[in-house]
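Chains shown are a subset, placed as in the full complex.
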Amino acid sequence: MIHWNSFADFIAMGGYGFYVWGSFGLTALIMIVEPIVVVRNRKSTIARLKRQLRAETRNTAE
Amino acid sequence: MLEADNLECVRGERRLFAGLGFRLEAGELLYLQGRNGAGKTSLLRMLIGLLPPEAGEIRWKGQPIRSDEFRADLCYLGHLNAIKEELTPLENLLAAARLADEELSEDDAIDALEQVGLAGREDLACKYLSQGQKRRVALARLVKEKRPLWILDEPFVALDVAAVDWLAGIISGHLQRGGLAVMTTHQLVNIPAGTVRELRLG
Amino acid sequence: MFKIISAVIGRDLKLAMRRQADIVSALFFFVIVVSLFPLGIGPEPDLLRKLAPGVLWVAALLATMLSLPRLFADDHRDGTLEQLALAPHPLGLVVTGKVIAHWLVSGLPLALIAPVLGIQFDLSADALVVLTFAILLGTPALSGIGAIGAALTLGLRGGGILLSLLVLPLYIPVLIFGAGAVDATVAGLGGEGHLSLLAALTFASLGFAPWASAAALKIALE
Amino acid sequence: MKDRFNLYRFASPATFYPLAGTLIPWFVALSVVFGLAGLWLGMLVAPTDFQQGEGYRIIFIHVPASWMSMFIYLIMAGWAAIGLAFNTRLSGMMAQALAPTGALMAFLSLWTGALWGKPMWGAWWVWDARLTSELILLFLYIGYMALTAAIDDAKRADKAGGLLLLVGVVNIPIIYFSVKWWNTLHQGSSVNLTKSSMAETMLWGMLLMAMCFWMYSIAIALMRVRTIMLERERHTDWVKAELLGKAGEGK
């Protein structure tokens, strides 16, 4: 069922390895980096908003 | 005539005011006061319909203000003079009137310019005028203005003492003819006629 | 309605005359950009003849675009735009007037000078006629679409270059049909098809653009 | 009447926020499942293409990315229309959350296309109608993002961006057809997308990968929109409750 004879064949992609893996590699990279950036962004936003909120409530309490 | 109900203004993250309301009738002047940044300009821009309020409603003659009829009754004068530096005072006045769909004859315009003390400078491009003279060109519109509602944002800025008195007289005349006006200023100015109501922000 | 439109056109034309520089410089920009190419590419006549329609049209796009930032910016800065928005008639009419005035000042002169530049590139008489017509028909669309971009970027810092980012991609159909008309004529195929498409683009954008621009201007004034 | 009510209810950030929060893990999971299945079919099982050799396997990314880049723009324009018509706050946020992903998809389409073109046509790039349209689409995405970034006030940015999206969506078909026509008028095709009759496994692999891209885009847009919501609505009670309560634990 599996089309490839060996792992090396798979990597070589019949001579098109550079092009195929270049495509898949960048796609994988983007699909990994983008969520990481989004999650990080979210965390820092939440931290900042919390800080602001605390500062605000402290001010109004005074 | 002009009613505001429960207005709320949020700029950026700051709530400048909320629950603000007033009624203004013919012959009355609303004198907006407040320290720098209190939201006076923002309130004026709501009243002319350029800044949608966060909450609340503004009515003119009982109708919401987003209509051509309201704008046909309105005369607004902002921080900025709305004059073209390349045109002469006379051309500026005439062009402004045409664009606002008003009738203004050349003689009337020259007359208005004389009243604001720009006689002899009708033919000088506005870019050569001093700060105060530019303001006077903008104010010349008011001389022949027949619309009932005037909204003036710091009209006295850059004017010398004589011009301040003159403008106060013009506003009084408007009120006496049954007009309404809303105005802000940080200077102490005495409006001799009409009912002056004060509103303090912030 | 026509009173307002003509009042706007009258004022804008008067301002343009007063500034003088305006009309002349849009034109000279066009001329200079077109003349830069032979310098960058080399003088072979065959090559240049092939390039001519494309280069002329790209230069026309750029010249129109360069004058766009000031379409509303002056009125915005000095407060006139507020007054226009507060006048008792639809803002769309005012914009229509401004678009027409813009075309008269920046599009029409291009069409008039284009044949001269075409001669420099050794175009045939037929091609010159079609070129002039194409620019005449296409530039109003450029002014219209440009007005939307100018309104959207109004008051933003770096507006001029942001504007080009928004507007140039939308100009592409005009470029293609415009250059296509001349190319087709040169190839002996007749440029009528392209010209009528250009006319269609122009009508569509003149009907649609003023109202979109007016909506964008209201947003900018908030 | 009831429908309207519902529409507004779900378009309100306060209800949408938790809903999005519960949906995200599902979309992530689906995306991974579809992705693994698609890769397995496409990379391990599908046979060699007799014309293009193994190089054709780029199709499993190229086509889904191209599709997504076009769909996302349409969806953004849809949200923009809703936003301008009904003045819902959610629409602008959704459009802004989708834009970066759409731009990345357009970029991926160009990138994979270029990597495919080099071995197939001997050039990284040719000025073919499809390629050119895709490039213009990328410009439109960037224009939208630059415009909304240049306007600081979120509400104004939404309105201006929405207007731009609608103008853009009217123009996309015009651009597409003009580019297409331009190209065919000029040259006989030195460029030929020799469409090999696709093996069934290839087709399935491609469809599975497309599903994977769909799920991925939805998940990432929902994640982004949740952050945007917190930022924009930080003065409302529900965000304050959210921040003081459970925020920080989940993502």
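By written order: A, B, C and D. Residues from 1 in each chain.
The rule we apply is simple: contacts are C-beta pairs under 8 Å (C-beta built on N, C-alpha and C of every residue); 3 or more make two chains touch, one makes a residue touch a chain.
Bear in mind that the values here come from a model prediction, so they are computed numbers and not experimental data.
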Chain copy counts across the complete structure file, not just the copies drawn: A x1, B x2, C x2, D x1
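The working rule: only the chains that are shown with their structure count from here on.
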Separation of chain A from chain D, taking each centre as the mean of its C-alpha atoms, in whole Å: 16
Centre-to-centre distance between chain B and chain A (centres being mean Cα positions), rounded to whole Å: 55
Where chain A and chain C are represented by their mean Cα positions, the distance between them in whole Å: 43
Touching two or more other chains - residue numbers and ranges from chain C: 222
Numbers and ranges of chain A residues touching at least 2 other chains: none
Chain C to chain D touching residues, read off their complex: 148, 152-153, 156-159, 162, 165-166, 168-170, 172-173, 176-177, 180, 183-184, 197, 201, 208, 212, 215-216, 219-220, 222
Contact set on chain D toward chain A in their complex: 43-48, 53-55, 57-58, 61-62, 65, 100-101, 104, 108, 111-112, 115-116, 118-119, 216, 220, 223-224, 226-227, 230-231, 234, 239-240, 243-244, 247-248, 251
Chain A residues within the chain D interface of the complex: 1-4, 10, 13-16, 19-20, 22-24, 26-27, 30-31, 34-35, 38-39, 41-43, 45-47, 49-50, 52-53
